[in-house]
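Every protein chain of the complex appears in place save one, which is left out.
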Amino acid sequence: MTIYEVITVILLLVGCFFFLAGTLGVLRFPDLFSRLHALTKADNLGLGFIAAGMALHIASPWAAVKIFFIWFFTLLASSTSCYLIARFQREQDQPGKGKEDRE
Amino acid sequence: MSILIDGLLAILAIYLALQSLLAPRLSQSVFLFFAFGLALALAWVRLGAVDVAITEAAIAAGFLGVLFLDALRDFSSTISEKHNNTEAIQSSASRKKIKTFLLPRLAFGVGLGLFLLISLEAIWQIPQGGGLTAAAESMLPESGVEHPVTAVLLNFRAYDTWLEIGVILLGLLAIFVTGGIKIYTKPDVVAKDPLLRQVILFFTPVLFLFGAFLLYIGKSGPGGAFQAAVLWGAIGILLHLGGKPVFAMIPRWVGQLVLIMGLGFFLLMGFVFMSGGATLFEYPKAYAGTLILIVETLAAISIAAALTAIYANLNQMKEEPKENESAN
Partner (left out) sequence: MDVVFIIVSIFLLLNIALGLFRIWRGPTVADRLLTTQLFGTTGMAVLLVLAGYLQELTLLNVAITFNVLAILLVIGLFQVWKTRKERSDDNI
């Protein structure tokens, strides 16, 4: 095993840990907002670690750029969806309150 | 060892397919179907069919997802209006109702049995020696592209692809027929949320670029017109959801021209070369690559426009009865 392989394995395992944390959070947390928090933070970090590990393993610059963009788009999409879902739910819970802010 | 992944994927896919049909609530079904699309895309990857995986990812994750959410909203309004507090009574009543419909169940069972028999027969008779793969591979240099799937879709079996574009257009026509054509009006929902606006502004060029990339890469690898079309269609849907309905903003004849462009150019080209002595959809060898790229681009634009129009129409058909009710 070369040093790169060791680093790849470590990065993958750390990524798996964060994915497990995210899934457990989604399953166990009591309300939507804490679940959102658990999911959109932990899972993106996990994806980041796995992406870094795979970029190291594949070792091609073009693939590394693509993998970076995969992670970057996920960060953007995920944080936006976290915000939108939370806002959606708040408007469902308290009709009118979210509306005041927007208009 | 990798049989474990395949086994898990197979179990997941079949379980999700069953559950998305049998789930008691519609919202469960919709989101289980999304998970089913994901499992199916991964299964296609494991089977080595990356083209199909991209299509599955694009259609299941993007297009069908938003269509189903829209349908869910429609159903939820009917359900909450009609049976508000009578859920328990309703469910027991519907259970009794189902028991009386024995004949449809029997027919369904017989149909399912026949289908399974036919599938078994199909699996039994897998052609030895890879079927037509060798024939397709040997003709690859003459097709003008390097990727066998694209060669089959756009050159050897161009007739099928032409009909597929037609099927999507027919679906749109069916929606026109049921919903009326006066649909291209602006929705009153405009993206006032600053974050939503920014995200739509950011993802529109990204979707366009990646769609163009998939279209171009289809020449030499997995990708192609249909995958690009879903991504470009997603642009139209995003703009529609953000309060900028594309079809309401361009003149009507431009919209119609864009919708039929792919189908029309494909057919026109086929006839032009047929008049020169070739068979239908046979390309002259020297220009085959360029012509395929042009056909694919136009087809992708047409399909994208059709998908956008399908979503825009379905999304607004539901607004209408509500307005009528409030007017009454």
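Letters A and B mark the chains as written, and numbering starts fresh at 1 in each.
Keep this in mind: a residue touches a chain if its C-beta (ideal position, glycine included) is under 8 Å from a C-beta of that chain, and two chains touch if they have at least 3 such contacts.
The shown structure was predicted, so the numbers you read here are calculated from the model rather than taken from an experiment.
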For chain B, which positions touch the chain that isn't shown here?
1-2, 4-5, 8-9, 12, 16, 23, 25-28, 30-32, 34-35, 38-39, 41-42, 45-46, 50, 53-54, 57-58, 61-62, 65-66, 69-70, 72-73, 75-77, 79-80, 83-84, 87, 189, 191, 196, 199-200, 203, 206-207, 210, 214, 217, 221-223, 227, 230-231, 234, 237-238, 241-242, 315
On chain A, where is the contact patch with the chain that was removed from view?
1, 5, 8-9, 12-13, 15-16, 19-20, 22-23, 26-27, 32, 35-36, 39-40, 43-44, 46-47, 50-51, 54, 57-58, 60, 62-63, 66-67, 69-70, 73-74, 76-78, 80-81, 84-85, 87-89, 91-92, 95
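The definition used in the following text is that only the chains that are shown with their structure count from here on.
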Can you check the complex and tell me which residues of chain A touch chain B?
73, 76-77, 80, 83-84, 87, 102-103
Residues of chain B touching chain A in their complex?
192-193, 195-196, 199, 202-203, 206
